[in-house]
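Heads up, one of the protein chains got dropped from this complex, but the rest are sitting where they should.
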Amino acid sequence: MIVTRTQKAGFSLYAGLVLLVFYFPVFCIIVASLSKKRFFSFPYASEDMTFKWYADALNSPQVHDFVGVSLRIASVTAVASVTIGFFSALAYARYRWRGRQTFQRLVLLPLFFPQSVLGLALLMWFNFLDVTTAWWTAAIVHTVWIAPITTLIISIQAYGLDESLEEAARDMGATRWQILRKITIPLLLPGMISATCFAVLLSWGNFALSLFTTGADSALPEWLYARMTSGYQPMVPAVGVINVGVAILLVIVLFAIVRWSTRKSRTSAPSH
Amino acid sequence: MSDASPVTPSKARLLERVPGLIGALSASPFALLMLFGFVAPLLCVVWFGFMPSKTFSLLQTPTLENYATIFNQTYFKSILWSLGLAAVTVVILLVICFPLAFAMAKIFKGAASFITYAIATSLFVSENIRLFGWVIGFMKRGVVGGTLETWFGLQTDSLLYNIPVIILGMVYVYLPFMLFPLVLGVKMVPDQVREAAFDLGASRWQVFKKIDLPLSMPGVMIGSLLVFVLSVGAISEAKILGGQKVVTIASDIESEFTYAQNWPLGSALSTMFIALTTVVVFFALSRFDLEKLLGKKPAE
Partner (left out) sequence: MLALRTAPANSAAYGLHLPVCFYRLMDPSATPILEVANVTKRFGKFTAVNDVSFAIADGEFFTLVGPSGSGKTTLLRMLVGMEKPTTGELRLRGKIVNDLAPNKRPTCMVFQSLALFPHMSVGKNVEFPLSIRGQRESERRTRAWELLKLLHLDPNRYYDKNVTQCSGGERQRVALARALAYDPDILFFDEPLSALDARLRKTLQKELKDIQRSTKKTFCYVTHSLEEAMVMSDRVAILRSGMIEQIGLPDEIYASPKNAFVAEFMGEVNLLDITATGGTSAEWDTGRKPLALTLPAPLDVGTKRKLLIRPESLRFIAPGDTAGNTVPVRILNQFSLGSRIQYHVEVVPGCTLTVERLREERSTATADALLGWDLADSQILES
């Protein structure tokens, strides 16, 4: 296909514009977080610029608590959803069994479900079971929503899994457990690592599910929401920027790990 | 080999004997999670919808009074608002995302993955924070208002709390959910098929209408479906950007559970809402399957 230079320039311009609008809110938050005034107004003089709110946020014991709750939820969710996702990915992509097609359809269902309603449903369910909601119930709810995602991510890797490798190992006398430990898990490792990163990040940023299910504990997005709806407070944008920064940092770190592990598995592949 | 120890039939040998058992076994942790974390709570909601008003117990005589209340009051308005806003969001996102997805799939090379990362990162930031950015942008003397006033001398009041801003917020938050399926969809259109259509005399518009659009339909469907379902249940956009201008079904449900403390009515509303979305999802899902979209249909 001939793509003329003007067409390419047009598409590039359009993509640039979309990205610009897409990152406009982040820009706004950064601008607001640096304003000294108690009531934000734009533009402000350069002497009104300050990092005070960042210092406040980092020193606030309240914020520490919320970060702690969020991190606890995220790590439990990640471990649970990747473990469950690993096995369900094998059922999804690798093994042939009778319920497979139905399973493949149903796996996605929780993703297509409005999160606020899912959160409420689980709130009632916990109430019915007479369970007091706390951070760990939120972790369960996050797992319900994130396990389908980890399943999909690991499945993509599992589709690429060469069945003959497992068969060869079996042929050489390996047991199921040995095959799993020595062949399947190492080969699916890149998929599991990226699934872990998705799980942590999605749990970290989730609000709709946490809102109803954290009980007395409160996750960071909940606190931000409460502050946003109850009027402007200058520490909110600062915490928001820190939150975005942490997310970007996690993305970079985890993608670096994924790259490293895929490269490792690729270079070690011929020696198998 | 395992035949060397025929004394006890090991678990592994049971797995060999029953075909498909290993698959069912692998699926079971997930299935249990869904049973107790998804199906049971939903049944709980449905059942609660039949309980008398304002109770917190599930052990009362079932009644239809909540549904009567829903139909007698103005809840249908918030359902219509939710459906309408979601539909508008889907249409706007299709128009915005298709050219971008096309460029990412067919024109850009290195830039495509840059755009992917740039957009995907946003998925990991709580939507509240991102919507709050718009609040700062659009509030009275915010980034946009302040800019207009200082450099263009235009006095503006707050640009928030109206319907276009709510739609903007929804379009903004759900853009990745439309863009990525569309990119996958457009990638499925083989280059040579497009070239063949041009070669047979089709104009750009005809190629779009007769080749690009139908062949990327799986992506279009998945994207639209995702965005529709997510935005129909959206709660933050209308609250943070819209003030109290519009009450969506999701915020109706939320207030029944929080302020009104009427769980049965909230449950009945949820049930209706779930039924509505399920009908849409199942109708759409029955028309294609994801394995085809991923291009990895293994032989059964």
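First chain written, first letter: the chains are A and B, and each begins at residue 1.
Please note the rule applied: contacts are C-beta pairs under 8 Å (C-beta built on N, C-alpha and C of every residue); 3 or more make two chains touch, one makes a residue touch a chain.
This structure is a prediction, so every number in the text was calculated from the model and none was measured.
K.L.:
In the whole complex, not just what's shown, which of B:Ile163, B:Ala202 or B:Val280 touches the removed chain?
P.N.:
Answer from the full complex: B:Ala202 touches the omitted chain.
K.L.:
To test your reading of the contact rule: which positions on chain B touch the chain that is missing from view?
P.N.:
190, 192-193, 195-203, 206, 210-211, 214-215
By definition in this document, only the chains that are shown with their structure count from here on.
K.L.:
When the C-alpha atoms of chain A and chain B are each averaged to a single point, how far apart are the two points in Å?
P.N.:
16
K.L.:
Considering the complex alone, what residue numbers of chain A touch chain B?
P.N.:
Residue list for chain A touching chain B: 1, 3, 7-8, 11-12, 14-15, 18-19, 21-29, 31-32, 40-43, 83-85, 87-88, 90-93, 95-100, 103-118, 120-125, 127-128, 140-141, 143-144, 147, 151, 156, 159, 173, 175-177, 201-202, 204-208, 212, 220-221, 224-225, 228-229, 232, 236-237, 240, 243-244, 247-248, 250-251.
K.L.:
If we count contacts the way the header does, which residues on chain B are in touch with chain A in the complex?
P.N.:
1-2, 12, 15, 19-24, 26-31, 33-34, 37-38, 40-42, 44-45, 48, 56, 58, 96, 99-100, 102-104, 106-108, 111, 115, 117-119, 121-137, 139, 141-143, 145-147, 150, 172, 175, 191, 194-195, 198, 225-226, 229-230, 232-236, 239-240, 250, 253-254, 257, 263, 266-267, 270, 273-274, 277, 281, 285, 289-291, 294, 296, 298, 300
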